[in-house]
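A short write-up of the structure that comes next.
One protein chain omitted, others in place.
So, chain A:
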Amino acid sequence: MATFSVEDHDFDEKVLKNKIPVLVDFWAPWCSPCRMAEPILEELSDEYENRVVIVKVNVDENKNSSSKYSVLSIPTTVLFKEGKEVGRQIGFAGKVAYENLIKKATVG
């Protein structure tokens, strides 16, 4: 499944109340490391289909969500399971780092 955008108004429903773990990518169009992360997150959303949902939150347009989770550096990817943060990756660190993060919610 491809990644999709989540906004402040549906963050609760799409992220926190999701039955499946959700990896939230906080990004902005002007951030070049975010653009490097983009194709990799797209790939992972297919590879981990049905096990993790990957969504994107544009920090320029969704200040509530980004400030609620103290996102002051982008890209920041936060992993949620049953509404709780279970892991966080700050900055773009490549595919392996994202996979290791996803495994925190999908293994065991």
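Basically, contacts are C-beta pairs under 8 Å (C-beta built on N, C-alpha and C of every residue); 3 or more make two chains touch, one makes a residue touch a chain; residues count from 1.
Definition applied: contacts and distances are computed from a predicted model.
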**Complete:** Not-shown chain resolves in UniProt (candidates "Thioredoxin reductase", "Phosphate-specific transport system accessory protein PhoU", "Cytochrome c-type biogenesis protein CcmE" or "Ger(X)C family spore germination protein") to "Thioredoxin reductase"
**Prompt:** Pick from A:Asn18, A:Asn62 or A:Thr76: which residue touches the chain that isn't shown?
**Reply:** A:Thr76
**Message:** Touching residues of chain A against the unshown chain: what are they?
**Reply:** 28, 30-36, 59-60, 66, 70-74, 76, 88, 90-97
